[in-house]
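Selected chains only, in their assembly positions.
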Amino acid sequence: MSSAEGTPASAILSAHRISKSFGDIPVLFSVDFDVKPGEVHAIIGENGAGKSTLIKILSGIEEPTSGSISLDGQTVVLPPNGAAEALGIVLIHQEQNLAEHLTVADSIFLGRELKIFGFLDVREMRKRARAVMETLHVYVDPDARISTLSVADKQMVEIAKAISRDARVLIMDEPTAVLSVGETETLFEQIRRLTDRGVAVIFISHKLDEIMQLAARVTVLRDGQLIATVGTEALTPDSIAQMMVGRELSNLFPPKIEPDVDAPVVLGVRNLVAKGVKDISFDLRRGEILGFAGLIGSGRTAVAEAVVGLHHLNGGEITLDGKPVNFTRVAQSVDAGLAYMTKDRKGKGLLLNMGLRPNLTLLTLQKHLKAGFLDTASETRALERAVRRFDIRARDASVAVGRLSGGNQQKLMLGKTMESEPDIIIMDEPTRGIDVGTKQQIYHIIAALAAEGKSIIVISSEMQEVIGLAHRVVVMREGRLAGMLEGAEITESEIMRYAAGIKQSEHNERINA
Amino acid sequence: MPDAMAKPARAFRIDFKTAGPLVALALLVLLGITLNENFLSYNNLTNVLARSSFIGIIAIGATFVITSGGLDLSVGSMAAVIAGVMIMVMNWLIPSMGIGWGVVLAGMLAGVLLGGVAGTFNGLMITRGRIEAFIVTLGTMGIFRSLVTFLANGGTLSLNFEVADVYRPVYYDGLLGVPYPIIVFALVAIGGEIVMRRTAFGRHCAAIGSNEQVARYSSINVDNVRLLTYILQGTLVAVAVLLYVPRLGSASSTTGVLWELEAIAGVIIGGTTLKGGYGRVWGTVVGVVILGLIGNILNLQSLISPYLNGAFQGVIIILAVLLQRGSRNS
Amino acid sequence: AQDKVTIGVSVPAADHGWTGGVNYFAQQAIERLGTTYPDVEFVFASAPDAPKQIADIEDMVSTRNIDALVILPGDPDAMTSAIKQVKDAGKFVTVVDRQLSIAGVENLYVAGDNPGLGANSAAYFKEALPEGGNVVILRGLPIPIDQQRFDGFMGGIEGTQIKVLDDEFANWNRDDGFKVMQDFLTRFPDIKGVWAQDDDIALGAIEAIKQAGREDEMFIVGGAGMQQILKAVEAGDKLTPIDVSYSPAMIATAIELTTSHFTGGIQVGGRYILDSTVITQDNVGEYLDANSPF
């Protein structure tokens, strides 16, 4: 069934009949895999298929239960805890792995600091950190603390950290999940530069077009089984999707049902000023899906967080169903029927040390009280519903959420937000790390919600998502509204033009007037 | 194959973590039995439990504070100042109210109020003032301790003898042969366990201790929940003092010294995480009883030089926790 | 001799009943003498441990320009050299209660008699238990004073039928006195006497004995002359037949003597040993003081 046709002689790193179980749960079954110098080899598969587990094994982070790894044709036992970096195997984890207290430069050189006479060469590290970041077109201060960066900037730091190492094999687990088109493009440039130098790259992504664009070969995993390893030229996104999900995937996006022309404005934002937001105005109508596009750091998250009361407003006005509101706590906005789903699932979304149930109901515990006490049975029912609705795959409900696959964490977070049954939902990167099959489901859920009369804001760096889902699109740039697109205007090039500041819009003034 | 191999290990680990403190407790009881035949006597056991009740009740409060990522170093001094004020209030009310339960109840009320106020003060400094809990409660620890020394003029505040006679039964008597302190301890423990497991407040404490940001984004009013844990702690300190005062009828600058350390130790031995995010009240109860038994066992034997009591205590504490870690490495 | 005299008084912090008394009597004396002699200024400090106490006397010398120091050293061995420095700086030094580890440092030594406290207590045990019997001991903290008292007591009962069942530290603290006594009562069915070495401990132990309902089986001897115990002695309580004085008021005596060195025009010096007297129902009147917090 497997067709690993790579010639082992030329492979740098290869895996033979790798199996892995966590406790009594098998996750990988006898998987073969290899990567050659100068090649990009992509791994795709549904959430929980075992992609992250496989590459953790390939980088020594996890030990295989059985099977072997060879490096340069030599069978090796990889050292644990990232020590395989010394062998040239560098991994970018799916979940961001940065120490929040450290600075950007500290993080990039962590574990292999530059020294002169035994002391840290701080200046040189800062210089090189800035240089690597510049090759990625990211201009953050090397002395900025990680805790002050946006999620996307953190991801770029991770990438900078990885490409600045002397990698022979560079493994990237969904590096583009929170990146927008521009950043992704820069990343790809760097990857091509590395492969030209003979670096082998293993690349995981749920964005099939990226795979088509970048990879020479693709390995498909399903439920821990190796389905196939094939050359990209023989594939189309549809055929990959079919291999992954095991069924035909037509119509990723449901048809758009336009909201009534006279649908009332449920959320109105006028001249909002807050941390990261300079001045923005927009309306959201009942039954509408409003897309938010923009480059990373353009302030989309900041707008959402200000609206729901996570940040203090420095100016402007927000109306809900025409009535002015000023939320100072999230609880108030949730009570008013407005829910926000963060994109930072690890830092702000989920309690990684707790099980599925407490995570799902954390936002809505009030609903599960019986005579003032928590009704576990009711929570369990809620979990069962959410598992069915969002196809959450977990070994059992008691497993710590931190051990779920990335996509399943994301689905759980979706479930958590939807538990509050909001009328207005702001979703920040709703399909971050979610496989195409489930993505389709989620898009249908979103469309169905809109059809029911709910209103949805989708903040997304995935252009296709915004284009495929939204009735109207707000493009942000540097904390301001750069453009407002509607109907046929919603195209990739148009969005890019506004996002990059090539085109300015009068919409802002128009709305303000 | 992997399944068959993995299963027992997992079951083993979970059992161990949960049962760890219980195993340590059982071993201590066995040791006690071998050392002295009176160890299991009704009198000895009620003695140990009754005198563990102060620390126990305080430690249950500390379980909430620690679970939500906080710390309260001031509980010992707070206990002293509450005891002192209670005694002063009762002595002062005698002329107007006469000897009797009225005075005692008034004193109790004053104690509980003061505990709530002291806890509120700690909580507000921490949540509104945004100062580290360690610093705030280190500060109030000094402040409360000074206060009681000042009130007692460096000596001892003694409860009027006749009122003390009225109040005494609260420590020494009981229901159906179970001393009141044990009953109160048990009630607080059961209540605490229910609040921790079965209320939104308990869930919120764990959430905040686990990740404050996530809690905030999940519409939890982080500051209020935090504040509440400190108020609860203060109130429970007061409850402990209500049982403490009738025992000896006095308070001085030495009352409650190092209780904070003992309470925190009980909490941690019981399996609650010092950095927050996970807490269990029943574990705390076991932890506190373990600490109480260590002292009791030391007094029941003559083998260990009393100079080495502290060493024995230290070794047992480490061992008790080691048992919980038993299979971590495997 | 001088126009203005400054006397530094340094004592351990009020961390148990007796030191609480020391603090109280010192401040009483300072207040009283301060009004009597307007030309004498007092600097008072109490310290929880030896380094702090050394710091206190250093500060008195370098910032308050004291002429004399009255000190009750919490840990005399640790403080000897620091006190010697004060002496070397030309100050008049009065040491209270605890002997320094080298002789001749102090100008004046006012002391209680720790071994005597143990020995006097032992004498009473011999008298009260002529046929011998089982006793238990509740000690203070493991520090030298405790050892001196303990040795004094053990020496005193040597050669008698009195059998010490066990001794444990009760940390000069009522709560620990209560706990340790509870456990002794659990452990030993036959106890004739309890030596508690300090009245704070005794008060805790008494509650435990009463709780066990065994107050008729034994007696308890504390030490230091705490008012609450003295009242019981006065009332003829069988449980506390006597007490042994070890009055914290010795600090007041020392302050008075030192002050009179400067104001009375008399040379004061040498050693004043205040006996550890046995306080019985007959002489208890001399020791009762309604105002004392101790």
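For reference, chains read A, B and C in written order, and residue numbers begin at 1 within each chain.
Criterion: a residue touches a chain if its C-beta (ideal position, glycine included) is under 8 Å from a C-beta of that chain, and two chains touch if they have at least 3 such contacts.
As the structure is a prediction and not an experimental result, all values here were calculated from the model.
Protein chain copy numbers for the full complex, given in the shown labels, come to A x1, B x2, C x1.
Assume only the chains that are shown with their structure count from here on.
Note: centroid distance chain B to chain C, computed from Cα atoms, is 33 Å. Rounded to whole angstrom, the centroid-to-centroid distance between chain A and chain C, based on C-alpha atoms, equals 72 Å.
Listed in rising order, the residues of chain C touching chain B in the complex are 13-17, 20-21, 23-24, 27, 139, 142, 166-169, 173-175, 178-180, 182-184, 186-187, 200, 203-204, 207, 211-212, 228, 292-294.
Listed in rising order, the residues of chain A touching chain B in the complex are 19, 21, 23-24, 26, 65-66, 310, 329-331, 333-334, 340, 342, 347-354, 358, 362-363, 365-366, 369, 372-374, 416.
By the touch criterion given at the top, residues 2-3, 6-7, 9-10, 194, 197-200, 203-204, 206-207, 210-211, 213-221, 277-278 of chain B touch chain A in their complex.
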